[in-house]
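Okay, handing you the structure first.
Left out: one protein chain. Kept in place: all the others.
Note that the chains take the letters A and B in the order they are written out, and that residue 1 is the start of every chain.
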Amino acid sequence: MILHPWILGLIIGHSALLAVFSLGVINAWQIFRGWDYNSTEEKQFLLEKKTYLVSTVMNFALFIQILMLFLFEMAADELANVLPGAMCAVGTLSSGSYGFPLLNLKIVSFFAYFIWLMINYLDNLMETYPLVRRKYLGLMLIYPLAVVETALLFMFASDLDPSVITSCCGSVYNEGTEGLGGSLAGASASFILPLFFSIVILLLINRFVLNRRDTGRKRLGNLLEFPLWIAFFITAIAVIISFISTYVYEMLSHKCPFCFMGAEYCYYGIPLYFFLFIATAAGMTGGLLEMIEQPQALKEKAGFLQKRMNAVSLWSMSAFIVTGFLPFVIYYIKTGRLI
Amino acid sequence: MANPVVQAVNVTKTYNRGKPNEVTAVKHASLKIDEGSLVVLKGPSGSGKTTLLSLIGCQTKPTRGEVIIRGKKVSKLPEKFMNQHKRRHIGFIFQHFQLIAGMSVLDNIVLPLIPEGVSPKARNKRADRLLEQFNLAHRRQFKISSLSGGEQQRVAIARALINNAGILLADEPTAHLDSKLTSDLLDYIEQLKQSGHTILITSHDPVIYQNPAVDRVLEMKDGQITS
Partner (left out) sequence: MISGSWFERQKNIIDYSLQSLLRRRSKNILILIIFILLVFAVSSVLFITESLTQEMMITSNDLPDITVQRIVGGRQANVPASYIPDIEEIPGVEAVETRVWGYFYLASLQANFTIYGMDLNLLEEGEYQKIVNWKNVPDESENQILSTRPDFRMIVGQGVFELLRDIQMEKAYLFYQPTWEKPIPFDIIGTFKTETELQSNDMMILQTEGARRVLELPPDEFTDMAVYVPNPEEIDNIALKIRRYFPELRTITKAQIKNTYSSVFGWKSAFVLSSMLAAIFAFLILIWDKASGLSPEEKREIGILKAVGWDTDVLLSVKLWEGLILSGVSSLAGILLAYTYTFQLRAPGLREIFIGWSAIYPSFQLIPDADPKSLLLIITISVVPYLAVTVFPAWKAAITDPDVVIRNI
């Protein structure tokens, strides 16, 4: 295990997250078990008060999770100085087997927290809190993610060994290398780009065409939205690795998705990922809101929220595409050819 | 026909249910108060009038029964919605004024408007109007602790009025006042009644409940309304 201030920072951050989330889950369980809207017992009043605690806790958890995503990437970058062979975050993440799974889990957690918070917000708009039981059950199902994350973090940290040589992004994202990184990089742009745009087109069709048809088509369309956004996210990452990175670094062999988060590249990665994450989160939420049918009043409110989410996801998606293709356009204008 | 603006339907309030110190402060109380009327709730101390006022004022929820304010049943509402309704329709004057000592007069008066997201400019404008009305303009920035009893009373009333609520509830407002301040208070109350407010006061002071402006007097004893 490496003793390093960034590791300490990650551990402290995650401990805070887990502690706070645990507090939330205990109360969520109590509310789930004992909630009775019609009761006038003291107990019910207390449960109602506890809903505020859980809401606050989860808002805080999301905030920490976002912070941790940044921190994790930065830590990986800093730790690269200590690990032989690692030249950027990717090197740190590839040493040992916990780096990338941890990152992936964090991303999943981010979306899970976000969606939960949106559902929570929706529920709180109604006087009768109709989704109470379901949402707290959902929370209890999300909780294991946080536990596993913290465990993975500890394993990741203890696995870091300065005497073991790890690979750098050049070899991880190399077409010849085995593994997901290699396949994502190897997936040539000519394959990924059409795939990506097909998904974008499907989403747009869904949004503008199917949405205006009769309810049958609309339902189908909207049910598809959730999985479509997941596909969007994954292909977007593939596009970043196999295409966008090439034009940011202006090198065919440098495909690292982390290096351009830094100062040398004008922090390009930050708006890029920001739009991607927001678009996906809002899109998934919008798709999920479609499934809310009862009661009628809730369905209406869900409809309004869905409209807002849809607008956000559409704009963010466009912003992502523009930001993503900017380096390509700039390069093409500068040199008049492709890499 | 006058419409009831405040209704209590068979409300009961029990504290510490199931514990050895269980006490039922209000038992099956029902009342209706029409728009624009001035009602006094009288009774000895311990009769439950403060608790009943609390229930009507949405400060606490009944163990049984329902409270209806301007047609909306508030008793089962989650706190958030109940508070919203309370802020918009009810002004409360407490027995001991309950002002925040370290804050200025102005800050105390505008308190109810803060969670509503009213901008400082807008709320100060309203507050200044009230300060004028109650002769407190010269005390605008003074800390509460430096005010006399009478001035504090006026601040408490101003605070209850800042949200333009139509319903005013006052709990033993004259309990700690001398006769001069008491008659001042009655003047204010009469003015408020004339401007269309609905007012409910708890008091065991005859000066209050024997006042000609009072439309109705209800008596409470042992948690129940007896007349």
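The rule is short, and it goes like this: contacts are C-beta pairs under 8 Å (C-beta built on N, C-alpha and C of every residue); 3 or more make two chains touch, one makes a residue touch a chain.
Since the model is a prediction, treat every value here as computed from it, not as a measurement.
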Shown chains touched by the missing chain?
A, B
Of the residues B:64, B:88, B:129 or B:204, which one touches the chain left out of the display?
B:88
Given B:79, B:184 or B:205, the residue that touches the chain left out of view is B:79
Can you say which of A:7, A:189, A:256 or A:292 touches the chain missing from this structure?
A:7
Which one touches the absent chain: A:25, A:64 or A:321?
A:64
Among B:75, B:163, B:198 or B:224, which one is in touch with the chain left out?
B:163
If the hidden chain were put back, which residues of chain B would touch it?
50-51, 54, 59-60, 79-80, 83, 86-88, 92, 94-96, 98-100, 102-103, 107, 111-120, 122, 159, 163-164, 171
Positions on chain A where the hidden chain makes contact
2-9, 12-13, 16, 19-20, 23, 49, 52-53, 56-57, 60, 64, 67, 70-71, 74, 77-78, 81-85, 162, 165
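Definition applied: only the chains that are shown with their structure count from here on.
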Would you mind writing out the residues of chain B in touch with chain A in their complex?
17, 61-64, 75-81
Which bits of chain A are touching chain B when the two form their complex?
37-38, 40-42, 45, 48-49, 51, 124, 127, 129
